[in-house]
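Working notes for the structure below.
As you look at this complex, bear in mind that one protein chain is not there, while each of the others sits in place.
Moving on, here comes chain A:
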Amino acid sequence: MERHISQRFDSDLEALKSQVLEMGGIVEQQIIDSVKAIESVNRPLAEHVLEVEDDVDRREVLLDENCTMILACRQPAASDLRMVLSVTKMTRDLERMGDEAQKIAQMAIALSDDGAAPGGYEEIRHMGALVQKMVNSVLDAFARFDADKALDVARADTQVDREYKSAMREIVTYMMEDPRSIGRVMNILWALRSIERIGDHARNIAEHIIYLVKGYDVRHTSVHEIEKRLNKP
């Protein structure tokens, strides 16, 4: 595909892409830091995650403004239209990932104040690593407009959901074994819940990328159906 006749339109779209990737990079770091803060009981790191949130919110608003201007001034069609629509949805998911990272950081602060929970850290570490990989891959898929890589992210979310269910069973065991620790274990549980939600948002972004690249709306469909749509075995 050639460049637009209007070079400014090209620059507008390129700027949009860079801004999404920058925002994604910040949110990705927020997720890494929040998981690390809870694992290593690092209160200053958790506080840093909270501080970044304003920047993420500001970027979401700016990206929305830029998308609105492109829609109003350029009336994009086809792949350009899908790009702008996908970006507005992706930024919302990125912002919500940031919110979840913030919640994890708040749990890290609570655990640092109340003392460590009797267990659940291994689950945090394991699920945290899976989700961090998903977020990294989905941003990479967007940077390359790679629908296959986005499909891999959707597949990974199924694994995260399975891990979450299994982690829940473990967490309940800790509570039953030591009812006095329920308050602290609940903090771990909320953090796991947030990690699982980040996985869901990464999957949403993967779906937006598939729409952007292929033009298929694969929301609310199973991974199997997406594979069929993309003719994958």
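Note that in this section contacts are C-beta pairs under 8 Å (C-beta built on N, C-alpha and C of every residue); 3 or more make two chains touch, one makes a residue touch a chain; residues count from 1.
Here is the rule we go by: contacts and distances are computed from a predicted model.
Trainee: Between "Monovalent cation/H(+) antiporter subunit G", "Phosphate transport system ATP-binding protein", "Beta-ketoacyl-[acyl-carrier-protein] synthase family protein" or "Gluconate 2-dehydrogenase subunit 3 family protein", which matches the UniProt record of the unshown chain?
Mentor: According to UniProt, the chain not displayed is called "Phosphate transport system ATP-binding protein".
Trainee: Just to verify: which one of A:24, A:76 or A:128 makes contact with the chain not shown?
Mentor: Residue touching the absent chain, from the options given: A:76.
Trainee: For a quick check of understanding: of A:167, A:213 or A:226, which residue touches the chain that isn't displayed?
Mentor: In the complete complex, the chain left out is touched by residue A:213.
Trainee: In terms of residues, what is the contact footprint of the unshown chain on chain A?
Mentor: So the residues of chain A touching the unseen chain are 1-7, 9-10, 13-14, 17, 75-83, 144-145, 212-215.
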